[in-house]
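Input: one structure, supplied below.
Showing subunit A:
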Amino acid sequence: MSLVQVRDVHKNFQRDSQQVSVFEGLTLDFEERSFTALMGPSGSGKSTLLNLLAGLDRPSSGTVTVAGSEVSSMSPGKLAAWRARHIGFVFQSYNLLPVLTAFQNVELPLLLAPLSKKDRAERVKIALGVVGLEDRMDHYPRQLSGGQEQRTAIARAIVSDPTLILLDEPTGQLDKKSAQEVLGLLQRLNAEFKKTIVMVTHDAHAAERALQVLHLDKGELTA
Partner candidate 1 sequence: MKIPLVYNVRSIRQRPVSTAMTGLGIALVVAVFVAMLALANGFRAALVRSGSPDNVMVLRRGADSELSSGISRESARLIAADPRVAVDAQNRPLASPEVFVVINIPRAVGEGVNNVVARGVNEQAFPVRNIHITEGRTFRSGQSEIIIGEKIVPRFAHTALGDTLRFANRGWVVVGHFSAGGSALESEIWGENEQFMPVFRGEVFQSVIVRLKDRASFPEIKRTLEGDQRLTVQAQRESDFYRGQSTLLTNILTSLAIMITSIMAIGAIFGAVNTMYAAVSSRTSEIAVLLTLGFAPRSVMASFLVESAVIALLGGIAGGLLALPINGIVTSTTNWNSFSEVAFSFRVTPGLLLSGAIFAVVMGLVGGFFPAWRAARLQVVQALR
Partner candidate 2 sequence: MKLIPLVLANLRRHRLRTLLTTLGVSLAMFLFASLRSVVTTLNAGTEIASASRMVVQNANAIVFTLPMSYRARLAAVPGVTEVSWANWFGGQYGDGRVFFGQFAVDPESYFTMYPEIQVPPDQLDAFKHERTAAIVGKGLMDLFGWHVGQNVTLRGTIFPGDWVFTIRGVYTPSNKALDDRSFLFQYAYLDERTEHRIEPGWYTLKLSDPALAPQVAHTVDDMFRNSSAATKTGTEKAFNQSFVTMWGNVQFLMNSIGMAVVFAILMVTGNAMMMTARERTGEVAVLKTIGFTDRTLFVLVMMEAGLVTFTGAFIGLMGAKALYSSSGFNGFGFLPGFDVTTATLAIGFGITLVLALASGLVPALRAYRLPIVQALRHVE
């Protein structure tokens, strides 16, 4: 059974007075340990799909199931807890809390779990070690370069050992070198640490690093 199952999903938005339809009966699967790049023009629905997978949004009809849990019908309260446990989300604009250090930012998801301070510190250090930023853990985001910020964000996304890692244009704001570092890290996470990854991107070079590429256009999978 695949890790993620999207079945006959319809999604409509109300934008001003217009009814916009993003998906009309989308069905697809993501296998465990897959590394998928989602590409498509703007408005194709790739970010919406990511949000549906994370439980940040609900389909108008149809189901989304992740690791056996039907995400599309969970109550908001349960969703929050579920997301903390199962999802690692990386944003295009990093979205680190500027008033917290790298260490504290990475620690955030762990505060939702019943762990002791010592356990948390251990896991944070491991996560930062994986992304290669252990020596920067007491730095504030403004003291880090763009690439380092994004890697910290990735550390935050993996620290609770989530089922699924979702990234929305992770290299969109990075220069070529930093982008390469981040993509290399993602490949490592998938190959070595067996993480399932879905990455939305419009960058063909980034998509190349993934194991498979899906194209979305107007809410439908194209070749």
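Everything that follows uses one rule, which is that contacts are C-beta pairs under 8 Å (C-beta built on N, C-alpha and C of every residue); 3 or more make two chains touch, one makes a residue touch a chain; residues count from 1.
On how the list was made: all candidates are chains of the complex that A comes from, given by their letters.
Computed from a prediction, not measured in an experiment: that's the story for all the values here.
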item: Selected partner (touches subunit A in the complex), from 1 or 2; value: 1
item: Parts of subunit A lying in touch with candidate 1, wherever the complex brings them together; value: 51, 54, 56-57, 76-77, 80-85, 87, 89, 91, 93, 95-100, 104, 108-109, 111-112, 156, 168
